[in-house]
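In this view, the complex is presented without one of its protein chains, the others remaining in place.
Presenting chain A:
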């Protein structure tokens, strides 16, 4: 089932990438890619493993450095940005990791408080508690507040990971393989959560995945990364309406037994 489209502002780009290249040794992962993300848009980046999808969002968030090209995020040029400006920018970007990356040694409450108390110094205890409860409610896991990450299921961990990023009220969300390793029902719940985050928090998102069900459910637009470049971009149906064997193969492996 496709998603209901929201009011996307096509006049406002929150991310604009031009000629981005990235290599690891002699392996050229990204070969001069161009990409725009518009305000309130959910953009799905599809591609096989090892095609550089995660590398792309790691460059956007400043975890990796681009070799060349321009990466403009919320009006800031990420390539060559100062550490202080990058810190500021990162507060406006939420990053949901493939394996959730919850802090093992902290309870769910402490996981959520960690970025909050370090970024907003003057918060009172009561305000912190209410913000933690609000995001937990948004992801439907209020009852897990005092649990340790090891006590949570895979789907719950993903939700808490998303809640931890939402607590700073980001303008952009970057999801790295949000449904990887989850059963179909939990995957569907995560897809619904991604859509509800877009709606409730007015976020613009890039969703990295190779799960076409997820792409169809959450994507306003889909971009297919092949051989280090975006070969096809558009609505889900448009992207797969092609004779390109590589794209067809990708579709067939997902939707046929």
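Simple rule for what comes next: contacts are C-beta pairs under 8 Å (C-beta built on N, C-alpha and C of every residue); 3 or more make two chains touch, one makes a residue touch a chain; residues count from 1.
In the analysis below, contacts and distances are computed from a predicted model.
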Query - From "ABC transporter permease", "Cytochrome P450", "Outer membrane lipoprotein-sorting protein" or "Rod shape-determining protein MreD", the hidden chain's UniProt protein name - result: "ABC transporter permease"
**Report entry** Option from A:19, A:69 or A:115 whose C-beta touches the chain left out
**Finding:** A:115
**Report entry** Option from A:91, A:109 or A:142 whose C-beta touches the chain left out
**Finding:** A:91
Requested in this report: Just name the one of A:165, A:179 or A:203 that touches the chain not displayed here.
Outcome: A:165
Report task. For the chain that got dropped from the picture, name the residues of chain A it touches. Result -> 61-63, 87-88, 90-91, 93, 95, 97-99, 101-104, 114-115, 118-119, 121, 161, 164-165, 168
